[in-house]
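Some chains have been omitted; the remaining ones sit where they do in the full complex.
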Amino acid sequence: MAAFEPKNPGYRAAAIAMFDRQPAMHTLGIVIVRLAPGEVELAMLHSAAFTQQNGFVHAGIITAGLDNACGVAAFSLMPREADILTVEFKTTLLAPARGERFVFKAEVVKSGRTLTFCEAKAFAEHEGTTTLIATMTGTLMAMLPRIHAAGAMTSPPRRSI
Amino acid sequence: MAAFEPKNPGYRAAAIAMFDRQPAMHTLGIVIVRLAPGEVELAMLHSAAFTQQNGFVHAGIITAGLDNACGVAAFSLMPREADILTVEFKTTLLAPARGERFVFKAEVVKSGRTLTFCEAKAFAEHEGTTTLIATMTGTLMAMLPRIHAAGAMTSPPRRSI
Amino acid sequence: MAAFEPKNPGYRAAAIAMFDRQPAMHTLGIVIVRLAPGEVELAMLHSAAFTQQNGFVHAGIITAGLDNACGVAAFSLMPREADILTVEFKTTLLAPARGERFVFKAEVVKSGRTLTFCEAKAFAEHEGTTTLIATMTGTLMAMLPRIHAAGAMTSPPRRSI
């Protein structure tokens, strides 16, 4: 992918702060491993509490990691005043989520004014081998303060898609 | 949708047992509310531990509920010897997951020998109103014991898609 | 789905005009059969020119019908000055597209200021029976004239997502 130019010079601190404000990430033990404009890598250790009937990590939890990777990657390219919202994603499950550690890598495919398109991959590290276990394509939306005809800026309409 | 005829007369006990063997469902506090052949309803109380930066439940957790609803609905129509595997799903996020309780309803759209197609909806119950917050369409796969030319049956090839 | 209130009183003529300006619809022989606010039904006769190797209509052609049904349904709820753009869709192919006539029914699931979410179904009519052959979930976007701080309205930014 082409290198992206962040609109927010403080994108790094902003993205980390947004990530850290998510209790779900703390509960799942997901952390940021690498962060660049439009690219991010997250990691999560295996936890038996989030497995399904065969002992693999639940697809919803893998999706939470993939979606958050997309979110941070997209957010890193948004202007300072934007909030972010996931519109939709598709997860394809290629192999069981068996491993001691999981890595979620996302990158922005296209960054528009309103919509950002991302792709992400989940990898399982198991006994020294790394396996691609899932992919995601997702659409994310920047929630920007509206500018009215009169020129007054309002606060972001948080969730009115 | 048309009424479905379960292949496994003990589908109910089998589906409940499969659900109960998933530690992730216990951790997330998701329970089965209703179960019929090819149809299921799950419910989850709000937990601050699984929220994102705006206090709404994380999209990955909502996806875990939707995916599991699809899984139980699909599994209820599979033969007794089948194991189940999610192939892929798409989640569309229509509104923020704000509420005290969340409901996940899934139904089978088509049940084939190998693949089952499901649709699911997530609802948030908030201060007396119920809102559709997300939809899923997903593909699930029955993992059946292979029958070799010699006629010997082998155990299910758990994850070789 | 709930009944929708069109923002454009002339939605019907506007949607038909938009449909008629699409050469692809004429080439494929797709016509509007029914149109209500947020709901549409299209139909297409079988054409051997658009089949695949087994004599069934090609999945891309079925997708063209489904996507256009979503587009007209979404457009019927948009304000008069909006142009429309498909963001993404997922097509699930449930059964072969075998038949003399095909019907594409779409309805709006949620109509937001910027994004509209639709669901559509494709049916094949074959020797007197009607079969659900495919489903679509899609996201569409209203391209609205931007209002600048100074209050001047510009023409719609046709394709800058």
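We call the chains A, B and C, going by the order they appear; numbering starts again at 1 in every chain.
In the analysis below, a contact is a pair of C-beta atoms (placed from the backbone, for glycine too) under 8 Å apart; a residue touches a chain by one contact, two chains touch by 3 or more.
Values in this document were obtained by computation on a predicted structure and should not be read as measured data.
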Full complex stoichiometry in copies [only 3 chains shown in place]: 4
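Following the convention adopted for this analysis, only the chains that are shown with their structure count from here on.
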Fraction-based call for chain C against chain B, same above half, different below: same
Distance from chain C to chain B - Cα centre to Cα centre, in angstrom: 29
Per-residue overlap in chain C, given as positions that touch at least 2 other chains: 90, 110, 139
List of chain A residues in touch with chain B within their complex: 18, 21-24, 27, 48-54, 57-61, 63-68, 83, 85-96, 158-159, 161
Sites on chain B touched by chain C in the complex: 90, 92, 94-95, 109-110, 117, 119, 132, 135, 137, 139
Residues of chain C touching chain A in the complex: 87-88, 90, 110, 112-115, 139, 141, 147-151, 160-161
